[in-house]
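Of the protein chains in this complex, one is absent; all others appear in place.
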Amino acid sequence: MTTPVTPAGFVLGLADDALVSAQRMGWWISRAPELEEDLALANIGLDQLGQARALLTYAGELEGTGRTEDDLAYLRDDRDFRNVWLVERPQTDFGVTIARLLVFATWQSELYAALASSADLTLAGVAGKAVKEVAYHVDHARLWTLRLGDGTEESHRRMQDALDAEWPYVEELFVADPDAPIDPATLRDAVLGRVGEVVAAATLTVPEVAPSVGGGRRGLHTEHLGHLLAGMQHLHRSHPGVTW
Amino acid sequence: MRFEDLLAGDGRVEPRDEMPDAYRRTLVRQIAQHAHSEIIGMQPEGNWISRAPSLRRKAILMAKVQDEAGHGLYLYAAAETLGVDRADLLDQLHTGRQKYSSIFNYPTLTWADVGAIGWLVDGAAIVNQVPLCRCSYGPYARAMVRVCKEESFHQRQGFEILHTLAHGSPAQHAMAQDAVDRYWWPALMMFGPPDDDSPNSAQSMAWGIKRFSNDELRQRFVDMTVPQAEALGLTLPDPDLRWNDERGHHDFGEIDFTELYEVVRGNGPCNADRIAHKVRAHEDGAWVREAAAAYAAKREAGAA
């Protein structure tokens, strides 16, 4: 029996989700509400970046083109990125950051947990390490959702606004991918169940909104990704072929 | 034990010991200024996190800037053992009543500046900070032990950035040289005014807060750095820099402190930006801090 080949595009999608999240998270360092939170968000960003690097490297191997993590991160245009819209929009509001992290990390934790026992041993290795990291992210997001939701009147309102703002982008996480080792569509109930419990405990409401059309997995993005990549890639691209 | 006897025996003063008011005030001012410097120092390097030219460099830089947040945190905590609050110290920073190191009012214009900061600025900070590990005030000394352990990675990663650039393309080499040209003199100024112009130094030495004079530390830094610059293949921008056999030290050119005083006075390239960034972050976070406090108060009321 041969091990099934994991599609490079699937791995690239996970990698880009993590990379773009890390890029957004890095913005918070020196801007968090309190010093302790600067350290916490930096840790989360570093975990995400580490996941991105491992996954990009593996995606490059699966492609068989010899592209490195940096080739993939710095030399693709936005049409070639495969991340979901949830992670690419700006997050300069703490409530939005927490709402997004709650959904994203819970989704990652279900996905990585399933992938950790995948027949693809490389992917299983990356997922097995990442699943511990994202468990902490989920916990961090949960603690903050509770405090913001059930804190002051203002924080309750802002946290509900944040959930409302993020919710249209949740559905895209579950777009079916039957060729993937784990079809994200199968994670929907588990993820939304866990997130819903936290939202309810925080005296907040799960928004009922129409999902955005999405398209990140096919390389169709919002305008925000282009700007994010312009900033991220410009220096690397200004000096082709050098070592950093 | 009496304060004077403690100092005479090179003992450590601990938070609840009796100590002269002036000693306490000096420590609060120095530790706060030190903490503020760590925190404001996150910005010039944080400026390059989003643009770091490789993912490896991005990870290193995030971890480094995160460490600086930790350093600020340890130091605020040390100051708090003297009976002040972090919130009050932050107010003083935000309103300009307490200073931070002027070095952070210089901009990071290129990626090489991140290297120059790690190598020269963290390098100078280490020279300043190692003696503080033996400072007479226990909590400050212990915070510095932790800080110094973490700093050595900072200087090395800066050196590595510059080494890679200096041995890379001509454009990269030029970028590295330009950064060193801009950061060398400000780094030397980090040790403060010359000894004969440093009115408070003698008292701080007597109190065991300071262990070496500004000029001694500056000399130590220069002697340490010159061979490293050679290893990098970069020049330090000082035509008067040369080894003096007689003194057993490097001679170096005169430092133009008028610029330092201008920057301290608020006329550096980034003073206003640094404080505005910090104040904005603090104000934007107020609702979050309040929410967490309110949540905790509700739980406590519920438990009672």
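Order of writing sets the chain letters: A and B. Residues in each chain are counted from 1.
In the analysis below, contacts are C-beta pairs under 8 Å (C-beta built on N, C-alpha and C of every residue); 3 or more make two chains touch, one makes a residue touch a chain.
Definition applied: contacts and distances are computed from a predicted model.
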| item | value |
| --- | --- |
| Among "ABC-2 type transport system ATP-binding protein", "1,2-phenylacetyl-CoA epoxidase subunit B", "L-lactate dehydrogenase complex protein LldF" or "Glutamate/aspartate import permease protein GltK", the UniProt name of the subunit that does not appear here | "1,2-phenylacetyl-CoA epoxidase subunit B" |
| Contact partner of the left-out chain, one of A:Arg31, A:Arg82, A:Arg147 or A:His236 | A:Arg147 |
| Of B:Gly41, B:Gly70 or B:Gly268, the one touching the omitted chain in the full complex | B:Gly70 |
| Per the touch definition above, residue among B:Ala22, B:Ala87 or B:Met205 touching the missing chain | B:Ala87 |
| Residues of subunit B (touch criterion as defined above) contacting the omitted chain | 1, 14, 16-18, 66-67, 70, 73-74, 77, 80, 83, 85-88, 142-143, 146, 150, 289, 292-293, 295-296, 299 |
| Touching residues (missing chain, whole complex) on subunit A | 34-36, 39-40, 43, 139-140, 143, 147 |
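Everything below uses one rule, namely that only the chains that are shown with their structure count from here on.
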| item | value |
| --- | --- |
| Distance from the mean Cα position of subunit B to that of subunit A, given in whole angstrom | 34 |
| Residues on subunit A engaged by subunit B in the complex (per definition of touch) | 19, 22-23, 26-27, 29-39, 42-43, 45-46, 49-50, 52-53, 56, 69-70, 73-74, 94, 146-148, 150-152, 154-155, 158, 231-232, 234-236, 239, 242-244 |
| Complex contact set, residues of subunit B against subunit A | 39, 42-43, 46, 49-59, 62-63, 65-66, 69-70, 72-73, 76, 111, 161, 164, 168-169, 171-172, 277-278, 280-281, 284-295, 298 |
